[in-house]
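First the structure, in the form of structure tokens, and then the observations on it.
One protein chain is absent from this view; the other protein chains keep their places.
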Amino acid sequence: MNDLKKYTLKETPHYKVHGRTQPGVCPVPLFFNGSAVEVNVSGSELWIDIEVSYHVHEMWIGCEINGEFMSRQMLMPGTYSLCLFRGMSPEPVKNVRFTRELQAMTEDEDCCLLVHGFQTDGTFHPVPAKKYTLEFVGDSITSGEGTYGAKEDYDWIPMYMSYSRDYAKMTADALNADAYLISQGGWGVLTGWDNNPNSNIPSRYEQLCGLCQGKKNESLGAFTPYDFSSRKIDALIVNLGTNDASAFEQPAWHDPDTGKAYEQRKNPDGTYQEDDLNHFEEAVISFLKMLRKHNPQAHIIWCYGMLGYYLSAAINDAMHRYTAETGDHNLLFLQLPNTTGETVGSHEHPGEPSHRRAAQVLIEYLQDYFANRK
Amino acid sequence: MNDLKKYTLKETPHYKVHGRTQPGVCPVPLFFNGSAVEVNVSGSELWIDIEVSYHVHEMWIGCEINGEFMSRQMLMPGTYSLCLFRGMSPEPVKNVRFTRELQAMTEDEDCCLLVHGFQTDGTFHPVPAKKYTLEFVGDSITSGEGTYGAKEDYDWIPMYMSYSRDYAKMTADALNADAYLISQGGWGVLTGWDNNPNSNIPSRYEQLCGLCQGKKNESLGAFTPYDFSSRKIDALIVNLGTNDASAFEQPAWHDPDTGKAYEQRKNPDGTYQEDDLNHFEEAVISFLKMLRKHNPQAHIIWCYGMLGYYLSAAINDAMHRYTAETGDHNLLFLQLPNTTGETVGSHEHPGEPSHRRAAQVLIEYLQDYFANRK
Amino acid sequence: MNDLKKYTLKETPHYKVHGRTQPGVCPVPLFFNGSAVEVNVSGSELWIDIEVSYHVHEMWIGCEINGEFMSRQMLMPGTYSLCLFRGMSPEPVKNVRFTRELQAMTEDEDCCLLVHGFQTDGTFHPVPAKKYTLEFVGDSITSGEGTYGAKEDYDWIPMYMSYSRDYAKMTADALNADAYLISQGGWGVLTGWDNNPNSNIPSRYEQLCGLCQGKKNESLGAFTPYDFSSRKIDALIVNLGTNDASAFEQPAWHDPDTGKAYEQRKNPDGTYQEDDLNHFEEAVISFLKMLRKHNPQAHIIWCYGMLGYYLSAAINDAMHRYTAETGDHNLLFLQLPNTTGETVGSHEHPGEPSHRRAAQVLIEYLQDYFANRK
Partner (left out) sequence: MNDLKKYTLKETPHYKVHGRTQPGVCPVPLFFNGSAVEVNVSGSELWIDIEVSYHVHEMWIGCEINGEFMSRQMLMPGTYSLCLFRGMSPEPVKNVRFTRELQAMTEDEDCCLLVHGFQTDGTFHPVPAKKYTLEFVGDSITSGEGTYGAKEDYDWIPMYMSYSRDYAKMTADALNADAYLISQGGWGVLTGWDNNPNSNIPSRYEQLCGLCQGKKNESLGAFTPYDFSSRKIDALIVNLGTNDASAFEQPAWHDPDTGKAYEQRKNPDGTYQEDDLNHFEEAVISFLKMLRKHNPQAHIIWCYGMLGYYLSAAINDAMHRYTAETGDHNLLFLQLPNTTGETVGSHEHPGEPSHRRAAQVLIEYLQDYFANRK
């Protein structure tokens, strides 16, 4: 190692945090997949000082240098330093982005990744904001589940999730945009895939990161109300409904505490029961109001279809009712191409080719939208 | 020319007519783009005997041999023979399809293409039906406008329309399906692109071919009620709404006879006026009922998006209202990827790459649908 | 038809002839595939006056408007007019190229296509030369055999040959170059595919068009020495050797007049006999000298491989010997990707995808060469 100077984040003159965060916090927790610390730095060598913990599900991160994928790896628990580059020509300024690959983990209360600072023989330079700001709200699709791994792999493990091959990253890169992600595999708008009514994204949307647990995360401020005024979203992409559709195919979920059963039901002819569908639609409407409240200027795009078109009509109807009720027309329903046997990845989830196709539809729509926006 | 034997269609032992037609009629009129006569024939040489007429817009046809594109050409008026192949090994049976490239022309009352028969030194063999039967109902997109011609070409002429590069053909080929087309550039569900209420497809859907004019076409039976029992559609693809969206951007249309003005209006904030939107939705609902009446078993897919997503919400709402009213769930709204600067063709219409992308979404959906259909 | 004015070529103020020709001749014969007449013309309508004859193999042509493929069709014998466009906006100048699809036919002495003139209501405008000038010298590959037709089609007929899907066209278009073609299916450098020593391209290279027969073609000047000073070739692409390799696999060819046998032989171990290989190499060397004599400035690229790499070593050795003998280094051997089961077309020849891959290699090489040329 050369003569490296150690910087806590507080001491780091310039750095940028991606994803929901509290400004100026040190160390900075990276809560979601896509959450990242980015620097522009000269020097021959750069290390990042991190703290990793988890009980069940191990942490994965990726690193890009000058916008290109360089590494992806599993992280062991502990507080230690990782070398991000070494042996480079000292003068040029390198752009380095250290990114969490793993979604927030509601099922592992210890799961957490903190960035404490850097070590380098170079100097830090400003990291400008991108032209646009996007937020992606979703489920396992947005968590990139299936973007790594073989088609025959069926485990539900961190290794198969990512930001590096996620449609959200592809979209943000193509549009020169910063991206915020908030997503959780198996969750929906009204219920999770198994009819569990607690697994609904809206109930957590207003917290900094409601999709984790435990004292450690609490102490990091995860459950505090998120300060939406800290960023201004240009386009808000919701990709939810897939698990709400699954719920109709599953048996009832029984609350272990109350014994109460929850179930979305189908009619004998295979169609969805009207009142259950209505509960779903009301959840959509209610969530749209919440999204609008916190993102008054955002163009809301409700995406759907990467794992089937089942609830297209219901989502549309809910959006229509929302518009009728509120007069808000600044939103669009956008179908994304369904995943096929050729584009599927591991765990029966969309693979990278499916994410690429979906991103293409979204990119083209947003390019057009931004070009025509007054 | 070798010793060729002349066959009227009546005398032709085996042939297949594509597109709406009256069984056994001779000569057979090819009314729509995609309408075709197909034969399996041995021999070294094949000619087709045709009759062509038009006043303004010339006829175009294409010819495929053994499923491969071989020729595309403009046809002059008259009654004459065209050589489709010659100099081939006599023994093998060749599949030959002679296809109209040009949509039915409402604006040219003389426009007509008749097939009288064939001349060959070979023998005819049965032409089996394909596995599935599709119907495509649409506007200029389904008429393939823009699939030929340079991006800087802005004329509205037959040369730029086609079946050979149409998403309908791509879809039918990929699914091993027979395809019926009925489409007209500039027309919509409620009105045409210019608010003309006569330019609505539903008003013509029940005729054999309501999208043409004149005594000649009348004598060919074009305006008689179509016998829907003559074919059983597996999937009915509607691709309409694009011109209904245009109408909102255009000034009122005045009926030259009555002086009455027709106009779809926008609010000052750029949104669509509610009652006008409702008229559109009612037209969609009413058309869905008509389609269902004549195609009780067909899976109806309403496609939309190749030239903008403007009326997505309204189409969806209309479909939802239709389902609520009728209990009919056998239909789906499916967005097709919008056309971009890279995929656009002539006359600002979708080019071949756009048709290919749209077809891919449709193909994958239908493959899935057919695989899961009971 | 509108009020069209008739122009013989002599009277046509501006037009451009593609392919080998005699300047100013009227009517102009189009001898090779790729030979064409091109005009820039305003007006609503354009007809071309042509004369077609053949005994066995029918003529095929293609037409491009504003650089886009518009039609491809078989032509019957006779003297008549073809409409190339009609109904267009009169003001804009349209670029129209009428191109022979069929190679020169050594086996059909009557085969001939003449352009007499045009009819239009517009006016003619100059057609500038392209930035570069290329010549392609080849066999069936350069004649585009296999670029049309189904994989199961094995006839040797004009319908399956083309310029419109030929690597020569793709290369010329991408480089903004004019292209001269001279090619003949089955021919080689030393012999044809069947050991026939008369089927060698060098023996015909110096004639205007030595690859046809008969009095008619003679009267059109086909057999007169070609005036190489009439064009200056930037890059000369030779794509020969494929049939010379076939000859080694075929039985001897017996001259019907002298009874003499000609044969390229293999050793028992499957390698080529040294002296026969040497005859081939000497033919290559000799041909290179001829090409250089007539094209002193041309960069010569000997392409090979689209139907197997068999004679790669021999061609290279011959080129090496040529350079050693002459000191001429202005040439390169360039392998083109072999045709596979996925890229093959009809008659076991390279299909369009194979031509596209080959063109890509050539395009990239020439872009690089032209960029670095002093």
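The chains carry the letters A, B and C, assigned in the order they are written, with residues numbered from 1 in each.
Convention: a contact is a pair of C-beta atoms (placed from the backbone, for glycine too) under 8 Å apart; a residue touches a chain by one contact, two chains touch by 3 or more.
These figures come from a predicted structure and were not determined experimentally.
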So which of the visible chains would the left-out chain be touching?
A, C
Per the whole complex, from A:159, A:174 or A:290 the residue touching the absent chain is A:159
Using the touch definition up top, pick the residue from A:83, A:252 or A:324 that touches the left-out chain.
A:83
Of A:70, A:129 or A:324, which residue touches the hidden chain?
A:70
In the full complex, which residues of chain A touch the absent chain?
56-58, 65-74, 76, 83, 85-89, 148-150, 152-155, 157-159, 346
Touching the hidden chain in the full complex, which residues of chain C are there? Just list them.
269, 271, 309, 312-313, 316-317, 319-320, 323, 329, 332-335, 337-338, 340, 360-361, 364-365, 367-368
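Operating definition for what follows: only the chains that are shown with their structure count from here on.
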Quick check of your reading of the touch definition: is the inter-chain graph here a line, ring, star, complete or other?
line
With a Cα-based fit, what is the angle in degrees between chain B and its identical partner chain C, given to the nearest 5?
180
Can you name the chain whose C-alpha mean lies closest to the mean of all the C-alpha atoms?
B
Most heavily contacting pair of chains is B-C
At what distance in angstrom does the C-alpha mean of chain C lie from that of chain B?
39
Which positions in chain C are in touch with at least two other chains?
none
